[in-house]
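Of the protein chains in this complex, one is absent; all others appear in place.
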Amino acid sequence: MRESVIMKIHYGTALAAVALVAVHVLFRLTQGFVDSLTYESVIANYRFLPYAGMLEIILILLSIHGFNGLRVILLELKQGRSYEKAVSYGCIAAMIAIIAYGSRTIFMTNMGMV
Amino acid sequence: MATILSTPKEKTTSVISPSKKVTLRVAKYNPKTDPKKKWVNYQIPYEKWTTVLDVLLEAKNHLDHSIGIRYSCRQASCGSCGMIINGKPRLACFTKITELDTTMVTVEPMKNFPIIRDLVVGFDRLFKTHKRIKPYIISEDSEITTKTTELLQTPKEVNNYIQFANCIKCGLCNSACPTMATDSLFIGPQALAQAYRYVADTRDKGKDDRLKIIDESHGIWRCHFAGSCSQVCPKGVDPAMGIQLLRGYLLGFRS
Partner (left out) sequence: MEKVDENKEGIKGMVNPRRYGIERVAYLLMRLSGLGLLAYFVAHIYETSNILRGRVGWEEVISITQTTEGHVILAIVIGMCVFHTANGIRVMLGESGIGVGKPIRPDYPYPSPSQNARHKIAIYSSIILAALAMMYGLAVMFGE
């Protein structure tokens, strides 16, 4: 993939994440910070499908943005064919692992498997 | 034969003290023979118009012939005397001792360039990256082919790139760049600004070629708009601006 395409994705995920994370934070503030973190409240949030969907989108957006940012920093720190390959594939693997791990939480809680 | 009876006294507003001295601290290092860099101090008298290059040459001529230094025009036109002066990349011929406002002037070779000896650094990488972006007008049209006329430009069209044509290839921008500090493959602010210089030229038809060259993993995207390159540029090229405008083409904001 061309670097300009990757960076367009980087900028796009950033802008979309800003909007959605703001909604996520507002949910904590409107419900009262401590109350919103009670077990019942969190479970209710996860079972509310639009909210769970939003969490899933935030998870994907931030994973892409965050691990691409890490890739950029690491590529600038050291150079070399094998190192750069390891960084790129390592970041993709970490990105997929985090999305899979986070999605497991969202799906299982949403489907009432807790 | 006419004889000079008296010379008129020059009126100056400030008192110039020839006894004023500056401590010049030079980093001396020859990678082929020296195990590490050593600092050598020289006491040099200076006037209000004395430049760092002047004190360096004074030290070289009268105190230590072995100081390695590259210079030529003494007027910020050739870009030969770039070095780190009191921690920042500057041209020695363009930096007056008085403007540094200190009694100790430390000079080191430019960072992110291999040291040849003392203050002289190798420009191979800079010239290589400069050549890579095709620093010339790419066009099928020519003034010498038949049925074509002069390649005229309006003053507005010239203003789009003339600032970037001021680059003297001194390398100060590459020395100040935070990405260059760690990335050996980064194309660098000098070459990127020159890429914009030709892309913005209405006579040029090589935009797509150049955008392709800079759109790679160690190309334009490794610039994070820290702006240090523009702050040290002695000719007002403002590479940071050129790079961001160039990036506008890749992001689709410019065509």
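For clarity, chains are labelled A and B in written order, and residue numbers in each chain start from 1.
Note that a residue touches a chain if its C-beta (ideal position, glycine included) is under 8 Å from a C-beta of that chain, and two chains touch if they have at least 3 such contacts.
Keep in mind the model is a prediction, meaning the values are calculated, not measured.
S.K.: With the full complex in mind, choose from A:37, A:57 or A:86 the residue touching the hidden chain.
M.R.: Answer from the full complex: A:37 touches the omitted chain.
S.K.: Among B:88, B:132 or B:207, exactly one should touch the missing chain; which is it?
M.R.: Candidates B:88, B:132 or B:207; residue touching the omitted chain: B:88.
S.K.: Which listed residue (B:105, B:121 or B:170) would be found touching the missing chain in the intact complex?
M.R.: The missing chain is touched by B:121.
S.K.: Mind listing the chain A residues that contact the chain we can't see here?
M.R.: Residues 11, 14-15, 18, 21, 29, 32-34, 37, 39, 42-43, 46, 59, 62-63, 66-67, 69-70, 73, 77, 98, 101-102, 104-105, 108-109, 113-114 of chain A touch the chain that is not shown.
S.K.: State which residues belonging to chain B touch the missing partner chain.
M.R.: Contact residues on chain B toward the absent chain are 31, 87-88, 109-115, 121-122, 125, 159-164, 166, 176, 178-182, 184, 200, 224-228, 230-238, 240-242, 244-245, 247-248, 251, 253-254.
Throughout what follows, only the chains that are shown with their structure count from here on.
S.K.: Give the list of chain B residues in touch with chain A in this complex.
M.R.: So the residues of chain B in touch with chain A come to 179, 182-186, 215-219, 221-222, 250-251.
S.K.: Which positions of chain A touch chain B when the two form their complex?
M.R.: Residue list for chain A touching chain B: 2-4, 6-8, 11, 72, 75-79, 84.
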